[in-house]
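With one protein chain withheld, the remaining protein chains of the complex are depicted in position.
Chain naming follows the written order as A, B and C, and within any one chain the residues start at number 1.
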Amino acid sequence: MGQVLEVSNIHKAFGGIKAVNGVSFAVQEGEILGIIGPNGCGKSTLFNCILGQLEPSEGSVKLDGRDVTGMRPSDLNRLGVSRTFQLLQVFPELSVRENLILAGQEHEGTMLSRFFGRRDAGLSEKADTMIGFFKLGHLVDAKAGGLSYGQQKLLDAAMAFMAGPRLVLLDEPAGGVNLTMLGDLKERLRAINAEQGATFVVIEHNMDFVMSLCTRVVVLAEGKVLAEGTPAEVRANPQVVEAYLGH
Amino acid sequence: MTAPATHGAATERRGLALPSSIDGTLVTLVLGAAILWFAPAGMGRYGTYVLSLWLVMSIAVMGLNLTLGYAGLKSLAQAAFMGLGAYATALLTSKLGLNWYAAFAISGLLTFAVGLVLGFPALRVQAHYLAFVTLAFSTLIWLILRNEQWLTGGVFGLSNIPRPSFLSVKLDGALEFHRFVVVVTFILAAALWWMIRSPWGRAFMALRENPVRAASLGVDTRMYTLLAFAIGSAYAGFAGALYAPLVEFIDPSPFSLSQSFFLLLMVVAGGSGYLLGPFIGALLGVVLPEWLRVVGSLYLIVFATIVMLLLIACPQGVSGLIERGWAKLTGKAGGR
Amino acid sequence: MKMQWILATALSAALGLPALAQDKVKLVDVVELSGAGATAGTNWKNGIDLAVADINAKGGILGKQIEITHYDTQTNPGNTRAAVQRAIDEGTYAVLGPVFSGPIGASMQIAQRAEIAQFVGGEAANLTMQGNKYLFRTSLSQTAAMPKIAAYLKNTVKAGSVAVVWVNNDFGKGGRDAILPELEKAGIKVAVDVATEQGQADFAADAIKVKNSNADAIFVYLNEEESARFLRAAKQQGVTKPMVGETTLLGSKVIELAGEAANGVKGHVGLSIDAPIPAFQEFGKKFQAKYNYVSDHNGLKGYMAVYMIKWATEKQKTFDKKGVADTLRGATIKPSDEPGIMIETTIEQNGDLDRESFLAEVKDGKQVITATLPKIKP
Partner (left out) sequence: MAEFIAYLIAGIATGAIYALAAIGFTLVWQTSQTINFAQGEFVMLPAVLVLLAIKLFGAPIWLGALIGIAAFILIFGAGFKLAVVDPMIKHGVLPLAIATMALSIIMKEGAKDAFSAEAQNFPSFVPTQTISVFGASISLQHLAIIIVAFAVIGLLQWFVGGTRLGRQMQATAQNPTVARILGIPVERMVLLTFVINAALAVVASALISPIYLAKFSNGEVIGLFAFIAAIVGGFNQVRGALVGGLVVGIVDSMAAAYISTSYRLAVPLVLLVVIILLKPEGLMGRKEERRV
């Protein structure tokens, strides 16, 4: 089992406020890693630093041993790192299928082939398969903006998987999703993890969701790593209980 | 009319996976070209000129529509790019005796390259810096056109710009040249239609709706943004290359900053992000003064007010209004 | 053809115009009513309207009433060209306008090709050098005016060096290009050559530059409000050398806007409602009464243009379009034959005009004519 992602000593400050203050962790191939922590502990900022949306003030990010610190999000994505956002991020004016084709089209061919080639970039079937997998088959041609919140959340996740990524970072996938949908989502994620061997990092508030999905959990507090271990170990850690789980 | 096809019907038909499937927009383009081919009958030279001018402006607006409507960038230099194309064509054909077709291609290449050079540093920072840089560029170009009299004729302009010929047919007459403009406009519009339907078009739209998400899906936002701006600028260059022989005289005034603003307003009036919007926008901008002869110079106020009201009531412009009307008629849940 | 007829009828019916084309003569004025040329263009248009009203009230031309149409060019050469084409398509008897030299240059070949006389308000030298037999000026050209300025600078002002301040548009650039060789001929040195922008608001730096050049006199060739702004800035910077100008600088609008700063300005005036000719002053009063502001020389130009057409038509006794130009070339129109022409005017073969002009000075906020200059070829 190789190491997919290695994050070392990431710092990020906004003005005088240190949002992330020296975070290090590693992600092993095939695992589902959870990152938890109270509001404002720097989870999203950490994500954005890893994914090139923000430039870290200090520290490095390595993908398969290669330094990708500060690399542009689009390039990182084409190396196989995919993500979802805390707030919903689908393209409302495009249909469900178009959303998925978009998520895959930049991973194949060249700019020229994308201009002169097929307009679906040969991805229609793959998109339909993915849509079926996420149980949105009846909505293939609907505009994404017209879907329910939970459906959009599923679409959002589906887009992250469209290009067959090595590593997927999910930012609060369970936020605002109702219980039935939540079950669906968890089941889908597990299935992809099992079938495609995809590796996950999940930021989540919903404790039950994280504890039942993840194989390992990193706890952040005030921009630093507070604890790390299996769900059971973390649950038993007194520091964590005090800082986060306690209330 | 046609607008629903660009978004609704076309999107839905994509599932058929027919790369060359014909949609409403293309049908409208073909029909429009056919009608315009015969339209000037009995209109006189002036009427024909206005029709041709409308099409030429439509090309420039089409380019800006790509920049603004599809990629969401504010360019304040579309008229300046048009000027570059017009002067390049005028100088190459009248002073160097170059063939118009070569001059046309050079005009497009030149404006495309300048667009890249201009866009690269600006888009590195933030999208709205493109507006600042193009504003400066627009005025600088205008100054050069005016000051370098040895080359551009300065304030006195360039006259006696020759019209092209097709095969061995001379296109000096108003009607012949109009038909030539119709054909060139059709080709350029069809090329844009193809691009918008290709994966590029999808990337452009993703860029406009949510650039951050698009980047996280592997869309090279900088590359596509630059391309949209450079291609949009090249269309202005093409428009300029037709404008010069159409008017047979150019001076710096139609390429000023305020003209660039005016072109932006045309994009919005017609419906930004709709392939056929530019034709409607340019119609309002170019032909409206003809319809509003009665009110004299008030036409500018009328035009600007129409744009304002559209922006308040329906930011998708006239195309958006038509789409809404269509949705109502067909009973579909339309509008946004 | 029939289609057009129906359209035209429908259109005129819709606009409430009487469609009695037979006893009317159609004139189209193509002019700058919006854009940079709006001020000059509006004066020109009002002058024309005044003339048309006068003529129609007295029975028209050869018994026909004049029907005047104005087309706005937006000060855009392309539009001007198209509008002239349109005027000819619609069968205008002659083309009036435009006023700015750039748009004239863009559109003059159209009227020439159609062999229809075009009466323009432009003063740029190059317009009448292209062998166009159908183009007629309504004022002195810059080539005619500038030698008079140079002579004035040399003989009256006794300047050895001159600062030239000009506006960088077709009007100003043309004037500057015309005066420089004349200054050289007169042995006057150009101390500093200052280009300014059309619509420029701030002239402080330009005034300092002129002041520092230590020129004996300053030749100012700007449009109306820029002239006023420059005069004010010059006064503020303590420029004391004489300001010399051509027509515009001594115009009523400049005097009104510049206030005290205009006092002492001198120069050459082609057309002016302040000229010591009763007809001019009367025109000024009529114009003021109708439009509630003071006409500049463009108002006079427009007014006289219509009378040039009237005179030519009555002379040839028929509405022959081509004949208008033929009749006018080389003719001399005297106010005794046609009072509307106001001042004896000779039309040269190339379309230039020759007439008396004036030297003037601004005293106590008023233009005072100090001398009358004879025609170049009396």
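As a working rule, contacts are C-beta pairs under 8 Å (C-beta built on N, C-alpha and C of every residue); 3 or more make two chains touch, one makes a residue touch a chain.
Predicted, not measured: the structure shown is a model, and the values here were computed from it.
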- Task: Touching the absent chain in the whole complex: find that residue among C:Asn168, C:Thr327 or C:Thr345.
- Result: C:Asn168
- Query: Per the definition of touch given earlier, which of B:Val183, B:Leu300 or B:Leu321 contacts the omitted chain?
  - Reply: B:Leu300
- Note on the structure: From B:Phe132, B:Phe166, B:Trp194 or B:Trp326, the answer for touching the chain not displayed is B:Phe132
- Query: For chain C, which residues lie in contact with the unshown chain of the complex?
  - Reply: 34, 38-39, 42, 168, 194-197, 199-202, 204-206, 208-209, 212, 224-225, 228-229, 232, 236-238, 253, 256-257, 259, 293
- Please give every residue of chain B in contact with the chain that is not shown. 68, 72, 74, 121-122, 125-126, 128-129, 131-133, 135-136, 139-140, 143, 146-147, 212, 257-258, 261, 264-265, 268, 297-298, 300-301, 303-305, 307-308, 311-312, 315
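Keep this in mind: only the chains that are shown with their structure count from here on.
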- Express in whole angstrom the distance between the two chain centres, defined as the mean CA positions of chain A and chain B. 40
- Task: Would you mind pulling out the distance in Å between where the CA atoms of chain B average out and where those of chain C do?
- Result: 37
- Note on the structure: Chain-centre distance (mean CA atoms) for chain A and chain C, in whole Å, is 73
- Send over the residues of chain B in touch with two or more other chains. none
- Item | chain B-facing residues of chain A, complex | 51, 53, 72-75, 77-78, 82-83, 85, 89-95, 97-98, 101-103, 105-107, 111, 114-121, 124, 140-141, 143, 145, 159, 162-163
- Query: Once bound in the complex, which stretches of chain B touch chain A?
  - Reply: 7, 11-12, 14-15, 17, 19, 195, 197-200, 202-203, 205-206, 209-210, 212-223, 336
- Using the touch definition up top, name the residues of chain C that touch chain B in the complex. 1, 3-4, 15, 33-36, 38, 70-72, 74-78, 81-83, 85-86, 89, 101-102, 105-106, 109, 124, 126, 168-170, 173-174
